Structure formats: C-alpha cells, structure tokens
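And then subunit A:
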Amino acid sequence: MWNSLKTMWIIFLHMFHRRVTIQYPDEKPKIPPRWRGRIILSRDPDGEERCVACYLCAAACPVDCIALQATEDEHGRRYPEFFRINFSRCIFCGYCEEACPTDAIQLTPDFEMGEYNRKNLVYEKEDLLIDGTGKYPGYNFYRVAGVGIGGKHKGDAENEAPPVDPRSLLP
Partner candidate 1 sequence: MSESARIWANLILILAAVFAFSALLSWIERRLLGVWQDRYGPNRVGPFGILQIVADSIKLLTKEDWVPPFADKAVFVLAPTIVAVTALLAFAVVPIAPDIGVVDLNIGLLFFLAMSSLGVYSVVLGGWASNNKYSLLGGFRAAAQMLSYEVFMGLALMGVVMLAGSFNLRDIVAAQENLWFCVPQILGLATFTVAGIAEARRLPFDLPESENELVAGFHTEYSSMKFGLFFIGEYVGITLISAMIVTLFFGGWLGPLLPPLVWFLLKTFIVIACFVLLRAALPRPRYDQLMAYGWKVMLPLTLVNLLITGAVVLSAA
Partner candidate 2 sequence: MEATFYLSAAVAVAATLMVVTRASAVHALLYLIVSLLAVAVVFFVLGAPFVAALEVIIYAGAIMVLFVFVIMMLNLGNAAAVKEREWLRPGMWMGPAILSALLLAELIYILVGNEGAAIAGRAAVDSREVGITLFGPYLLGVELASLLLLAGLVGACHLGWHTESAWSSHSESLSDSHGHEHG
C-alpha cells in the first residue's frame, strides 16, 4: 500500500520533467549519418556509375527486393541494364551495402518515403542513382581493380605492377 502511494507520488513528480517526445514534422530529428534509410546508387568521382552489376547485393538481400540485369558497354565496362528495388519489401537491413564490392549501393539517413500508391515504392535505376559519391568520396573501383577497360589497360591501376609475361625468358 505504502509502496503504491510512493509510486504514485514519483509518477506525479514526472509532471515537471522534460518531455522526451520530438515533435516530428515541426521539429526534425537528428539522424546519425550511418542510419539505414532509403537506398541509393552512387557514382565514382569521374561521374560514372559505380555499380558493376555483380549481383552480390541481390544475393545478399534476405527479402529478395533487389532485381537487376547486367550488361557491358563497348569498352567491356559492366553496368546494370536495369536496377530495381522494391521498397515495400525492403527491410533496410543494410546487407546489400555490406556485400557491395564497389561501394555503389549505400543506405542514407532519409526515411520519409511515405506513398499513397504501393507501386510508387518500386524504385528504378534513375530514381536510385545520385550524382555524388555518397559516403566514400574519392573511391573509384576501376582505378584500383586489375581489370582492363577502355582507356585503361591491365597494370595501369594504382599500386599495381605491370603484368608479367609468363612466356618471356627474361628474369
């Protein structure tokens, strides 16, 4: 009985405490930069698509919300022909970002994605692609990878020795 009265008194004193609620639409919450929100596709510093259409994100996705089709340009550079994320399925787990070898797919702190029409939640590549580099400025996959594409041959990448010719007799 005494305990109950004490509890009531303590709760009554909470009247004079600060409210913890954030008045959301009027007052925006402060969201940490690593928040897992809306997914984007970033570009490398040269303005090209980072995505090499390796399908690792689609394979990692636990709810199968990512669909894409790989293709190549005339220089042998791979890119997705289409890239589609169904956000009504997405659970924002961030596995796609962890799986991505080129830092192309990234999750952003944006969460305001409400729609009246379910179909509007299916984002195509042009909705996903942004103009910047996202969280990893200065990173360009093809500049560090050994694969050769148009204008860059094998061995031209950073920290990469020229390829060895195994048939040569020179030491």
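Operating definition for what follows: a residue touches a chain if its C-beta (ideal position, glycine included) is under 8 Å from a C-beta of that chain, and two chains touch if they have at least 3 such contacts; residues count from 1.
Criterion applied: all candidates are chains of the complex that A comes from, given by their letters.
None of these values were measured; they are calculated from a predicted model.
This complex places one of the candidates 1 or 2 in contact with subunit A: number 1.
Interface residues of subunit A, counted against candidate 1 in their complex, comprise 4, 7-8, 10-12, 14-15, 17-21, 23.
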